[in-house]
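Removed: one protein chain of the complex. Kept in place: all other protein chains.
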Amino acid sequence: MPDIEIGLSKKARRTYTLDDVALVPSRRTRDRRDVDTRWRIDAFTFETPLIAAPMDSVMSPATAIALGKLGGLGVINLEGLWTRYEDPQPYLDEITAISLTDKVSATRRMQEIYSEPIKPELITARLHEIREAGVTVAGSLTPPNTQEFYETVVKAGVDLFVIRGATVSAEHVSSQTEPLDLKKFIYELDVPVLVGGVAGYTPALHLMRTGAAGVLVGFGGGSSSTNKRALGIQAAMATALADVAAARSRYLDESGGRYVHVIADGELGRAGDLVKALALGADALMIGAPLARAAEAPGQGLFWGNEAHSSTFPRGSRTELGTVGTLEEVLYGPSHRVDGTANIVGAIRQAMAACGFTDLKEFQRSEVVLSGFNTF
Amino acid sequence: MPDIEIGLSKKARRTYTLDDVALVPSRRTRDRRDVDTRWRIDAFTFETPLIAAPMDSVMSPATAIALGKLGGLGVINLEGLWTRYEDPQPYLDEITAISLTDKVSATRRMQEIYSEPIKPELITARLHEIREAGVTVAGSLTPPNTQEFYETVVKAGVDLFVIRGATVSAEHVSSQTEPLDLKKFIYELDVPVLVGGVAGYTPALHLMRTGAAGVLVGFGGGSSSTNKRALGIQAAMATALADVAAARSRYLDESGGRYVHVIADGELGRAGDLVKALALGADALMIGAPLARAAEAPGQGLFWGNEAHSSTFPRGSRTELGTVGTLEEVLYGPSHRVDGTANIVGAIRQAMAACGFTDLKEFQRSEVVLSGFNTF
Amino acid sequence: MPDIEIGLSKKARRTYTLDDVALVPSRRTRDRRDVDTRWRIDAFTFETPLIAAPMDSVMSPATAIALGKLGGLGVINLEGLWTRYEDPQPYLDEITAISLTDKVSATRRMQEIYSEPIKPELITARLHEIREAGVTVAGSLTPPNTQEFYETVVKAGVDLFVIRGATVSAEHVSSQTEPLDLKKFIYELDVPVLVGGVAGYTPALHLMRTGAAGVLVGFGGGSSSTNKRALGIQAAMATALADVAAARSRYLDESGGRYVHVIADGELGRAGDLVKALALGADALMIGAPLARAAEAPGQGLFWGNEAHSSTFPRGSRTELGTVGTLEEVLYGPSHRVDGTANIVGAIRQAMAACGFTDLKEFQRSEVVLSGFNTF
Partner (left out) sequence: MPDIEIGLSKKARRTYTLDDVALVPSRRTRDRRDVDTRWRIDAFTFETPLIAAPMDSVMSPATAIALGKLGGLGVINLEGLWTRYEDPQPYLDEITAISLTDKVSATRRMQEIYSEPIKPELITARLHEIREAGVTVAGSLTPPNTQEFYETVVKAGVDLFVIRGATVSAEHVSSQTEPLDLKKFIYELDVPVLVGGVAGYTPALHLMRTGAAGVLVGFGGGSSSTNKRALGIQAAMATALADVAAARSRYLDESGGRYVHVIADGELGRAGDLVKALALGADALMIGAPLARAAEAPGQGLFWGNEAHSSTFPRGSRTELGTVGTLEEVLYGPSHRVDGTANIVGAIRQAMAACGFTDLKEFQRSEVVLSGFNTF
């Protein structure tokens, strides 16, 4: 399949980011009011296919509840400030107060703050708080912490369980520890599991075979990560989505009808990116930056991911996104922003209508083009 | 036709913007004075193939008249400030006075100003004013407003009727309202209709079959729009023109000789862009930015489009273009500008002569190249 | 031959600039001291293949003489300040004194200064001055002025005659005036003629058939021109040279051995560009910017071309290049500059040696590569 010769001993495949592609309207247009943006997974139905990225700058218990009430799925990071500290607010204030240009101090202080141990009783408390608000309850762990804390999580009660790391494979090999057996774990668990990041047809297919309800496409790190520069690794999202969507078809066939959801998780900064990810095959979108721009976001206009405070190899820094309005305005407007940061659900509706679609699943068949070299 | 694999489940076609292409002279050169830039549509002949974009920052009744006298076609926006306010000048002054960096306030204030209802008697008055000046009369409406106001327009008298929206298709489907039946509407109307934006062979062909005299290629939004970032939608103009020109040939054949004009509407910032659009198949050019640089332009050096004040999803902001000279100097010089903003008709003449053409229709056969990656 | 589909009705060829390509050393290296950079045309031999672009910011009679003594070919612009004014220095001072940011005033003032008529007696005087210095004498005219002034030029005595315009074709068609018949003109003239700009195999072949000793590849305007933006025209130099070199072979064959020199004229800003142009097939290089950086240059650190003061359609502005050393240092060092602006002949020697060549004609067979997308 790789067909471009890099040099005499190496071929490569060209991959594409969301920035490389665009949609083009076709012969039919639709009324925006006829567009249905509902997303159904397992027993749950959401008004919009929007899942919050479990990042401390994006999701607190309060914002998870607010997003749930507005028709999305809030996911709380069960390894973040809310499960390490009874009151995380002073730490959030401290992180956001460090000058943006002083990256080293910020990284160092975050590493310290996040070295506080995770407290099982806080996991329970945070999940209960969300449960009591009457919205769908979801929390995330990274693979290394899943074995230690999943029983706490399950006992506390979640509707959807998210396992999210930089790269999660169905086949993690270690001579040092017994790694998490995803297949066994998911089989025994009673709740649907969303798991990733993954990129590529084969690793996604293997992950689907573990029984996951959905796979997260990407590297578990959004626009603030520096994977390419620091690790040399990149999964261009347009290609990753189109590959994983192909794995979804294959698995649907081989499993005799099990539909595993494909969830884009990365490169989703503006409404236009969301639209393109859906057109490339995503069933739902795990978004960080768009929600970090809400007035309610814990990051207070700043955005950072979980990899930013890695003790061994930090790979992202705080990005200033600014605040554009309430969470409701970010999702549904009214918008006074012209850059795709407000009324993002309205943008999805408008784009689908302009391209002639009223249904998210059909929209995955939308025609895309590679846009010109010299455009932005 | 799409032939580039984005990922395993999606192919795409590469598209090209005007910036991606350039013209190259051939073996013959011509005398610039022999070049004929006349454009004929229906019963009308214009000295130049230049149509004003119906935007409030570009066209007032006065500039529509001035452009008509200088050999182009002025088109007045019949949903803009001139049909909402008896005296729009204070509102123009207000919009242009808001600091360029304060985009949110500008968008918000424009949304308020444009929420004033359209007044049928002002439609009539503005069109009469243009008619009395003795130039060709043309006005534009968006599809949603066409049904409500077209009778007012027709009664007031127009020579050319323009229906212009972001995406206009011959087949708009709605469960909410009875959409405008373009075919019936155009058939019953007595005046030639220019309609768009459209991009792509099939939607353009369908639009041609409605009986339109010309189709606008693009999205009804020029260089100030932010469609790609906000909606994920883009119609790269070079590809769009070459596609729609192919639809023109096909329709010419299937209709037994009806020639529908292809009008580029977007990406036309500098004289070089105008030249390229003509070489790629455009019969005429609907231009905004070049005319917004005239001293007479209502925008007073600023440029904004109709999508900038959308109440639901604004998608463009005021751009500072500056003023380069009188409208006559913009069109015919003398020029003291070296960047393709003055003497734009002279530039078309010079480029055609250098490439060996004296006639706009022949110039559509001009050879174009994809210019180098690292050039500007 | 054009093979990339821009859209359904238009194909294009991809073209390449010098920036797109690079040289790669091969299996053999050479001693730099063994490299021979001599260029021979007609009865003349030059130590280096460097021809000065006839621009007032680059060549005065004095710099033409200096370049000749240093082993290059000076060409004086016979339509510039030196043939319009007895003492052009005050005008040069005035042009260079206008603020760089005040482009409009500069263009306007240059248009005024260059509206002074050309004086035949000054043509004679300038050429005599160069002749007396004992170097090869060359002067340039544009095609429209060639008929009026060539007799003056020939009578004054030139060794090489240069006809240089934006686009010069062998077949200029006009209903207004009797255009210069290049074939007849060159045949009757007693001196070898260099003529251009030209780009492309066919127009170059036609120009070779007029009897020209050399063709200038480009548009008669260097890095300071704005042809692409203003006219939509571009001849990417790498492609243009490789095409015209093919025409040279063809004409060599069809003429039974007449070798017409291919002279790159454009995109030649730094030593690396000069190297690449030679590798792509140029026999000699007409350079402006590199010489404008000499302390002796009339432009005093500024650079502008003849199209910058066009009365109808000015297309270039003054660029600040700065002064890097004496003309001798620019050509032969010693160099304290690391950016390819000093010791440009040394750079050619070093690159040829690194790639294993000692002779300019062989160097045209050098392997080139398309360099990576993300490089500079």
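By letter and in written order, the chains are A, B and C; residue numbering begins at 1 in each of them.
Throughout what follows, a residue touches a chain if its C-beta (ideal position, glycine included) is under 8 Å from a C-beta of that chain, and two chains touch if they have at least 3 such contacts.
Everything numeric in this text was worked out from a predicted model, so none of it was measured.
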item	value
Neighbouring displayed chains - absent chain, whole complex	A, C
Among A:Gly200, A:Gly214 or A:Gly272, residue touching the chain not depicted	A:Gly200
Contacting the left-out chain in the complete assembly, out of A:Arg27, A:Lys69, A:Lys103 or A:Arg258	A:Lys103
Contact footprint on subunit A, counting only the chain that is left out	2, 4, 6-10, 12-17, 19-20, 103-104, 107-108, 111, 166-177, 179, 198-200, 202-203, 206, 226-236, 238-239, 308, 311-317, 373, 376
Hidden partner interface residues of subunit C, rising order	15-16, 21-31, 33-34, 201, 238-247, 249, 270-276, 279-281, 333-340, 343, 346-347, 350-351, 354-356, 367-376
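In this section, only the chains that are shown with their structure count from here on.
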item	value
Equivalent interface positions on subunit B and subunit C, same or different at half	different
Chain centre separation in whole Å, for subunit C relative to subunit B (CA means)	40
Averaged-CA centre spacing for the pair subunit C and subunit A, given as whole angstrom	56
Set of subunit A residues in contact with two or more other chains	none
